[in-house]
Every structure is written in C-alpha cells, then in structure tokens.
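Dumping the structure here so I can ask a few things about it.
Complex shown without one protein chain; remaining protein chains in place.
Letters A and B mark the chains in the order given here, with residues in each chain numbered from 1 onward.
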Amino acid sequence: MSQGEPLVVAAGLRKTYPIFGGTLVKRRTGTVHAVDDVSFVIRRGETLGLVGESGCGKSTTGRLVMRLIEPDAGSIRFDRVELTTLGRRRRNEGRRRLQLMFQDPSSAFNPRMRVGRIVSEPMRLAGATGKAQRDRVAELLPLVGLAAEQAERFPHQFSGGQRQRIGIARALALRPELIVCDEPVAALDVSVQAQVVNLLQDLQDQFGLTYLFISHDLRVVRHISDRVAVMYLGRIVELAPTAELYGSPQHPYTRMLLDAVPKTRPGGARAGSRAAGEASLAPAAGRQGCLFAPRCPHVMPRCREEVPAFREAAPGHVAACHLLG
Amino acid sequence: MRRRLFGTRFKVGLGAGILLCICLAAIFAPYLAPYDPYQQSLVRRLKPPAFMEGGSLRNLLGTDNYGRDLLSRLIYGSRISILVGLASMALSCTIGTVAGLFAGFKGGRTEQAIMRFADAHSAFPDILLAIIMTAALGGSALNLILVLGISGWMIYARLVFGLTRSLRERSFVEAAASYGGSDRYIVFRHILPQVVPVLTVVATLQVAQMILQEAALSFLGLGLPPPAATWGNILAEGRDRLFGAPWIAHCSGVAIILVVFSVNMLGNGLREALDPKAAGAAR
Partner (left out) sequence: MTGIAPMADAPLLSVRDLTVRFRSGRGAVTAIDRVSFDVARGRVLGLVGESGSGKSVTALALMRLLPPDLAAVAGEVRFDGRDLVALPEREMRRVRGRHVSMIFQEPMTSLNPIASIGRQICEPLRLHLGLGRRAARERAAELLAMVAIPEPRRRLDQYPHELSGGMRQRVVIAMAIACEPRLVIADEPTTALDVTTQAQILDLLRDLQSRLGMAIIMITHDLGVVAEFADDVQVMYAGRGVERAGVREVFGHPRHPYTGGLLRSIPDFEADQDRLIGIDGTVPSLANLPPGCAYAPRCERAQEDCRTVVPDLDIVAPAHRAACFHPLGVAREASP
C-alpha cells in the first residue's frame, strides 16, 4: 500500500525546550533539542513506524504532527494543507482527520466518565447530536471487539487490553484518516498485545487508515510498519522500507539497536557490535557533527565536525552517516 | 485492609445528623428558644442550669450575668455561627478554587503570580487582617464572613493547584485537547470534576475551622460586638465568671465542640466514601 500519495509531509520540524537550573534563582541554563530538523512523508494508507529510545523525540514528533504543540520551525502539510499557519478554528476542524492514541490505557480516560461518553466525546465536541453519538458508539464498540452494552461501564472495569480497544474506538469516532499511535501496546501483556496489533491492522484494511506508529518495540514495529524511521536524540538517522531497514541497516545506531533486541531463540549468540554508552540529552554535549559519534564504533574525525547528510543507500532507503559517503 | 473504629456510614450519619439538628435549631430559633435572647432580668442573674444545685426548669441551661437565658442565646448564636461558617467557607473555597485552577492550568507567570501571592498571604497573620478590617469596616456578620473568607483561600488554592498540575499531565486531558477541546472545556469537563471530591472533604472540615475562628474573633472582641448572641461572645462573657458561674463558658464551649466534632466526623466519613480506592472495590 506504500505507493499512495503523500498524506503528511513534515519538513524541517524543530522543537526545543529550555532547561532551568540554579540553586536559588531559576535561570535558563540550556536547551533541549527535542526534535531537530526532522522531515518525513507519510503516504496515504501506509504505516510509518517511528522508533528510538526514550528521549529521542519520537513522541514529540507525533504531537507536532497532531499540532498539540507548536513547532519552533518547519512545516507540516496534511493532505496539501499547511497546518502550521492554520487558525485555531480551522485547525480544530482539521483535527478530526487526525487522531491520537495513547500509551497508557489507564490514564487516557477520565475515570469518572462512562465508556459511551468517552468514545463519543470527540463527536460531542464536533457538535454531533446525542442520537448520532449513541448510534456511533453502538457501531464502534463491536467494531473493536467490545459489546455495545459495555458503553455503560466505567474504564476501571476493563482490563488493559480492553481499555486500549476503547482508546481505538475513541480515535475512530470521527472517521479520521490518520491515527498517531503513541506506544499503543507498550503497557500491554504480550498475549494481549497481539490482539491489539491485529485489530489495528484489520481496521487499517477496512477503512484505509494511515498510521504513524510510535514505539520503542522493534519487534512490533517490524511487524506492523511499511516503512520505519529511526530517531536518535531528536534527529532521524535512518528511514527505509521495513524489510530494508531490518535486513540491511546502514546507520551504526540502527545496527546497535537491532543487535540489542533479545532474540527469542535461545542459544543463538548475539552477533555484531554490542551496545555501548547511553544517549545523553545533556545540553553540555555539543550538537555539532553526528550526535551518535560518542557511542559509534566506526567514528571518524569528520563525524565530530560535520553533520552527516542523508544519503540514499537503496531506493527509498536513506541514512545520515558519513560511512555512506 | 485495616479495620476502622467506625464505619464510613456511621461517621457520615452521625456527623450529618448532629449538624442537621443544629441547622434546624438555627432556622427555627424563634420557635424553639424559650425566651428573647436579649431580655435582661436582674432578679434572675447567674442562675445555674436545671441539673445543678439551685437551678430550675425555668432556665434549662441557666442565665448569664445579665439574667439572659443561656439556652435561648445559644440557639440564636448558632445562627451566626452556622451562617458565618458556611458563607466564609463558600467564599474562600470559590476564590481558592478559581485561583488554583488558573495557576495550575496556565502555569508560567500566572502560576508564579498567584502562588507567590498565596505564599505572601499565608505569612500575613489572620488576626492582624481581622483587626484592620474590623477597625475599618466595623464588626458585623458580613465583615466577619469577608475576613474569614479572604483569609482562608490559600488552602484551596494550593490543593487545587497541585491537583490541576498533575491532572494536566494525564493523557485524557491531552486527549481532549487532541480532538479539539478548548481550555475552558477541559477545565470544566475534565479537571474540575476530579477536584470536587477532594474539595468537598476539605471544605467540610474547614467549616469547623471557620466556626472556631468566628468564636475566637468574637471572644477577642473582633467579631460581632456584644450584646449580640454569638457563641464566641457567650464564651468571652463566661470567661469573667469562670469560677463563679462556670456553666456560661461551658455551655457555649460544649456547643462549639459538638459542631466541630460532627463536622469532622462528616468530613472524614466523606473522605472515605469519596475515595475511589476505598469505595471502588470494583477493581
């Protein structure tokens, strides 16, 4: 399905946060580059996986796409409409076409609301009538594998997997085109995780949905994504079709990441480079050159001075590494 | 799970029961009180209560220095106490909640301004504020309410601020924003309903606090000026005769204790009843 037209075009996204320090008087001591010059395209009907370790900026990127936070620079076009300059009202209208799904199914819902109201809340905000809301809830709950009668219950009466289904139903309420899934299965048990992943795939087939699938779980991402982008400290370091990325990773960080995933076949000695060091967002670390250079087994003097540009390793497979130069 | 001395229902029932009686007494004071609380009688000065030696059934709780019937004064005094307690609580709760919601939701400078002002205000002695306001405006029930209401908002502000701050980080708030909920919508639909149960508990307990404060201010001569029948005034008058006629101070003291006790019972009971973890064994 990855040959669809571009639905989301993000270019040069940048988001920084100030860091405050000082013992007595708070003052700005530095800047965190949460997202730093990030560009990508999501095509209609595909799933773009966004992977990386905590603090790499993948969730921030998802929220920038949703326009839940304002970028410092860069542009996001959704179906050829520039979102960053849109006024508030137009943006809220546009938001119906983009929905967000959350990681933690226990805090994603107002604990004092019944499931029916939770699922229909986006519709109510969009001005739907009470009847339309009830009808849609009765349609959505069976769609995600829950009984329509369960609309009267409260979220705490459901298991984690069922709650994530409620989250999916809510995300679907306004018939969006794109769903940003932020770690949707991270809080679930493996056996339940598979059910939710399958459900997401079924719904994609049924409604032609497009997903931005944010996750640190490289297995799930491999399974669900058409293409995968790897982020490191706020920048995308590699982007490729899934089979390409997992089959012949080009960036040393991608390789380290893939090697670090424990294999479920015991006895298979882990091959290749072992992970070393940890990513640090510390402002003291300079941001010139390649950010992975301090941990990279193949580091060259050039890496510390010059930010590597994206180079194409294969059609549609780009990586930002001087080794490819 | 630890066993409690009293059940939740018992606490709420007892507290609410006593309070209801006192409220009814306050409302129907003219029908219940045997005498006019201001009617003096020099012949019947300092009569002890009926159950003490020398007392009579004509004045069940005895009389004070001016021969006024203490039971009647207590019943009328409950009007002031209850009114001041409830109204000042409502005032400080409203101010504090609005301030806390604003500070917690907006953050940044709004938060700094509101919360630092709350800190500064906490450092300012209540009594001093009361003296200034009484001196400027004179003692009246309305002024008492204003003084107590204004001096109590900081608790609510801090509480609501803390809750709002943590709720704002929860995913469901972000979710509401993600499908287009305005700030107002989020505050009123998602944040306030979570804050109200906690507020209820604190507010109930604060009513007791306010009644005590009213008594204290009246006792110090900063509340309603005598001869007004308030519990604090009765207590103040009783102080002069603590040895000769101890029942004067005692009767209003017991009334205050009773109200504070029942309100505390109710507050604690409500806290248990509204705690989703205690109530929601539904997990």
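Quick note on the criterion: a contact is a pair of C-beta atoms (placed from the backbone, for glycine too) under 8 Å apart; a residue touches a chain by one contact, two chains touch by 3 or more.
Keep in mind the model is a prediction, meaning the values are calculated, not measured.
Colleague: Tell me which of A:Arg28, A:Arg90 or A:Lys263 is the one touching the absent chain.
Modeller: A:Lys263
Colleague: I'm checking contacts with the chain that's been left out. Which of A:Thr61, A:Gln193, A:Thr210 or A:Gln250 qualifies?
Modeller: Selected residue, touching the omitted chain: A:Gln193.
Colleague: For the chain not shown, which residue from A:Arg153, A:His216 or A:Arg311 touches it across the whole complex?
Modeller: A:His216
Colleague: Write the list of chain A residues that the hidden chain touches.
Modeller: Per the touch rule, chain A residues meeting the hidden chain are 53-54, 159-162, 189-195, 197-198, 201, 216, 218-220, 222-223, 243, 246, 256-257, 259-267, 270, 274-276, 278-280.
Everything that follows uses one rule, which is that only the chains that are shown with their structure count from here on.
Colleague: Which residues of chain B touch chain A in their complex?
Modeller: Residues in contact with chain A: 170-172, 174-181, 185, 189-190, 193-194, 276, 280, 282-283.
Colleague: Okay, in this complex, where on chain A does chain B touch?
Modeller: By the definition above, chain A touches chain B via 66, 68, 92-93, 95-96, 99-100, 102-104, 107-112, 121-122, 125-126, 154, 156-157, 170, 174.
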